[in-house]
Structures are given as structure tokens and as C-alpha cells.
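For this view, one protein chain was removed and the others were kept in their places.
Labels A and B are assigned to the chains in the order they are written; within every chain, residues are numbered from 1.
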Amino acid sequence: MSDPADIPAKALFVATPAVRRRLRSQRVAVVCLSLASLAIFLPLAAVLIGLVKKALPALTWEFIVDVPRKGMTAGGIWPALVGTLYFVTLSLLAAAPIGILAGIYLNEFARDNWLTRVINLAVVNLSGVPSIVHALFGVAAFVIMLRWGQSIRAASATLAVMVLPVIIVATKEALSAVPRSFREACWNVGATRWQTIRTVVLPNSIGGILTGVILAVSRAAGETAPIMVTGAIFYKVVARGDLFPYSINEQGMALSYHLYQISRNVPNMPESMLYATALVLVVFVLAFNSVATVLRVRLRRRKKW
Amino acid sequence: MTGNPKISLQSLSVRYGRKSVLRNISFAVPANSIFAIIGPANSGKTTLLKCLNRTIEIIAGSHVDGQICIDGLNIHAGGDVYSLRRRIGMVFPLPVGLPMSVFDNVAYAPRMAGVRDKELLGHIVEDCLTKAALWDEVKDRLDSLGSMLSGGQQQRLTIARALSHDPEILCLDEFSIAIDPVTTMRIEDMLVELKERMTIILVTNLVQQARRLSDRTCFLNKGELVQEGPTEEMFGDSNANRLTYDYVRGVFG
Partner (left out) sequence: MASTATSSLTVPAGSARAAHRLAGVRGVWWRRFWLLREWAMVGLIKLCGISSILFVTAIFLFILCEGLPFLRMGHGIHEFFATSDWYPTSQNPTFGILSLMVGTGAVTILAMLFAVPFGLATAVLISEFCSRRVRETLKIVVELLAAVPSVVWGFIGLKMLGPVIVRFTGADTGVNALNAGLIVGLMSVPIVVSIGEDALRAVPDTFREAAEALGATRWQMVRKVLFPAARSGLLAAALLGVGRAIGETMAVLMCTGQSIAMPIDGAFPYLHPLSSVGTMTATIASELGEVEAGGLHYRALFLLGSVLFLMTFIVNLTADLIVRGIRGKK
């Protein structure tokens, strides 16, 4: 073997046929991977473009604030939109406090024992329970056992159970980003566990928690199966632009359920109205999601310690 | 030692799970004195302080045996742990500026104890920051974030916070690590003055610091109490204990 210094520098990096073959196979692989990803993203883009294109003719301010007319085939989606707001708000009112406190428990109090493992397992499985099983639970527990009947509150309670894991997981992660030394500093000066959480831990993780809550909003707004048997209704007479048309003891319309009904069970439905309804629902959900995403990215950038 | 001791430990043992950290520690700290605890790393000094204010109970798997008495009263017997912690000021080696304004950092403890009076809070903040030799540096920016101060400033902020609830006992765990020598000197002077008002426990790696400041010293090694006594005796040439003798002269190990 000659001394390496004798070999011209260039020769050290010459691509042998074997190397070229490997590089070629790498290029082929990357192209294949990219094509596979495109196979996912392209249809999505096509679908979105198609959705927007076909929806635009019907998408007017009137469409948003008007009530459905002529057996759904004319008018707008106002009652469904407001109904969705009802479902989302009520379910969040129930799920957010419980979920946040549960997240606090898991991050601040839970020790490494069997109970904690069972709780974590329960959270994972709760988020994996099919939405129709949640619907069955809602029917059995809220509609029948609690005698709430098919109503907005029964449906909201069902949704609340469903979005609970989203909030719990987000809260837990947000809290775990706060350094432990902050808590110790508070305990050392005589602050109680709750005082510490309230004054130092929560204010410094509120962004992450909010992200979780917003994700829960978007999830609750899009769900259909749990509410279709617990509190959503096909049609309800509502005044145009009325902000509080429902009582929580009665059934209400919802955007997602409305879309399901008009796309399957209403004959002679104008195409553009169908697409417009779908687009409004998608925008509603994605808007919340985008807010959550932006919030998270912002928070990552602006650290206070 | 005259009168009743401020703090007395009787056969204190601590373990985390199966790992024993402190074994059978007994000593007494007289009131209004500076009591130094010296010893190599991992000898359980910090754990000892955590036992005093019972924050050790929050650590998973910790188990404490034995008795700690303050003013002759067992700290584990009744009373609420929060009043206990308010009687003790704690400064740990890593500076912690809470992510709130400097003012709020120092006013935190009084506020948590129920003080609402703005004027009083202002007094407390100024007083404590002055004692911690930080007032002149931050008096014009009390609104800036405590967690954004430099390391040394944060450490003094930590000291100010420990003084803010006017403790009877002040525990300092290697407080001078993040501070420059001049500031350290200032704080040391302050400690000597504070001795009139409180009992000070000083955990330190700097043997000379213990010698300069303390009235009594104890030497911990690997979770066991090697020797405890008046500082002059501990550091004196006639000390019969070989381990202590070597350690204070830096020829330990």
C-alpha cells in the first residue's frame, strides 16, 4: 500500500461503478418516495380545488345567514352553523375544565405507579374509541339513563367525552415544558401545590393548553356520528340570522349532520349548495386548526426562559 | 451551646426508594448563628435541606425516618407544611428567576401568604433586594422579566425571594457558585448581619467560606455525619478526626 499522500487528492473521491450504482439506486428511491407522497398530496389538492371551484357560485353572504328553504334546496345554512356553535361551545365548557385538570393531574401529581399507567392507557384508548361507539354511549348514558332525551345537551356531553383526550394530552405536554425548578422555587417559599400551578405553571403553559382546546374545537365541530343519534336534527324552523335559536333541551341542526343529510337524503339538491356547505365546514374546521398551528409555532419562538 | 437549639435533628435517615441518602444524622443548630455544612458532592447536603422544609415529600419514592425539631417542635407533627416553609428561606445552587417581573418575583411569597397591601409589598421588595445586593442593579427595571436577568443576578434574586417572607431560618445551598467574588463578599457581610435576626444554615463547597463565616460546622460524607462542632475546633490543627482534618486541608480522597 502506498502512502496516502502519494495518491492525488482527486483520486480519493472518484466514484467507482459500485458507488455510481448505489447513488443511482438512491436517486430512484428518492423519486419513488416523492411520487408516493405526491400520490397523497395531489388528490388532496385536486379535491380542494374542485371543492372551492364548485362551491363558489353558491357561496354568498346570503348563503351563510339565510335559513334553508324549499326542502333544503334553496336558502342557506344559518341554523346548522349556529347549531354547530352550540354543540362546540357546550361540549368545550364541559370538556375543557375536566381535561385541563386531568392534564394537570397527570403532569403534576401522578407518580410512576400502576394507577398512572392505567390512566395513560385509558387516555390512549379513549382517543381510539370509534366515534359511533361514543354515539352508543351517549344514547345509553345521556339520552336514556339521564332522561335528557335527544337534545343538544346530550349530544354536547357525548362530544365532550370524545374530545377529552385531545385536551388532556395537549395540557400534559404544555405543562411538562415548564421547568421543574420553577415549581420548587414556589414550594420553597411556602406556596401550596395549587397556588404554584395557578400562579406559575398555568400562566407559562397557557399557549400550549389553548392549542389543545382549539384542536378540540375543530374536532368537535367536524364530528357527525356521535351527534346524529343524540341530538342533531334534520330541520328546524329558525329565524334568519337568529343567534340564539335553540334551547339546550331540544334538538338542533349541525353543519356536519346537515352536510350528511343533504348529500345523501335530499333529492334534487343543487350541486353548488352541497359543495358550498362542505366548504364552509372545512373552512370552519381548518381555520381553528390553523390558529392552533400558528399559535404553537409562535410559542416555540418566544420563550420566556 | 447555650439555651435551646433552634433546630435539632435526631437520627435522621432518608432514602429514595432503596437508595439510602442520609443515615442517622443528629446535630443541633443554636439560634442566631451560622451553621455550615461541608462535604464532598453526593453526601446528602441538599437532601438534608429539603428535609427541613419538607419539600422532600413531593419527590417520588422518598422516605424519611427520624425527627427534626424547630424550636423544640417536631416539624412532622401537625401544623401545616406551608407555614413551616414560610419560616424557612431556601436558596439552591441553580438560580431560578420565575418568569414574572423582578418585583413579582420578590413579592411572590408575601402575596401567596395573603399580603395585598401595595405599599407594604413595595417595602418588602426593596428591603429584600437590598439585602441580596441586587437593588442598585434592578431598581430601574423592576418590571423586566426575572428569568431574563443574568445568572448572577438571578441567584441574588433567588436570595431576595428567600428573604421575602422574613424567615426565621435561612438555608443557602452553595449560593456563591453563580456569583462573582465581590458580590459574594457583599452577601457574606450581609449574612453576618442577618445572623442577629435569623439562624443561617450554609451548605458550601468552599471550605474557606465555611471557616470565615460559620460558628459551628458539620462535615457530611456519603450520607453520614463525620463530625460536628465549633468551627475553630473543626478547622484547628488539633482536630483528631483524620477525615475532617484531610478534607478541610484539601487532601481528601
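Points worth noting:
Operating definition for what follows: a residue touches a chain if its C-beta (ideal position, glycine included) is under 8 Å from a C-beta of that chain, and two chains touch if they have at least 3 such contacts.
None of these values were measured; they are calculated from a predicted model.
Only one of A:V52, A:I119, A:I248 or A:L295 touches the absent chain when the whole complex is considered: A:I119. Among the residues A:I64, A:L85, A:L286 or A:L299, only A:L286 touches the chain that is left out of the figure. When the whole complex is considered, the residue among A:V67, A:L92, A:L164 or A:V178 that touches the unshown chain is A:L164.
Summary of contacts with the chain left out: across B:E57, B:D71 or B:D127, the touching residue is B:D127.
Subunit A residues in contact with the hidden partner, per the touch definition given at the top, are 19, 22-23, 25-26, 29-30, 32-34, 36-37, 39-41, 43-44, 47, 50-51, 97-99, 101-102, 104-106, 108-110, 115, 118-119, 121-126, 128-137, 139-141, 144-145, 161, 164-165, 168, 192-195, 218-219, 221-225, 228-229, 256-257, 259-260, 263-264, 271, 274-275, 278, 281-282, 285-286, 289-290, 293. Although one chain is not displayed, subunit B still touches it through residues 80, 86, 110, 113-115, 117, 120, 123-124, 126-128, 130-131, 133, 135-136, 163-166, 186, 189-190, 193, 197.
Definition applied: only the chains that are shown with their structure count from here on.
Mean C-alpha position of subunit A lies 48 Å from that of subunit B.
Residues of subunit A touching subunit B in their complex: 111-112, 181-182, 184-192, 195, 199-200, 203-204, 304-305. For subunit B in complex with subunit A, the touching residues are 53, 55, 58, 60-61, 82-86, 89-90, 92, 94, 96-100, 108-109, 112-113, 145, 147-148, 158, 161-162, 164-165.
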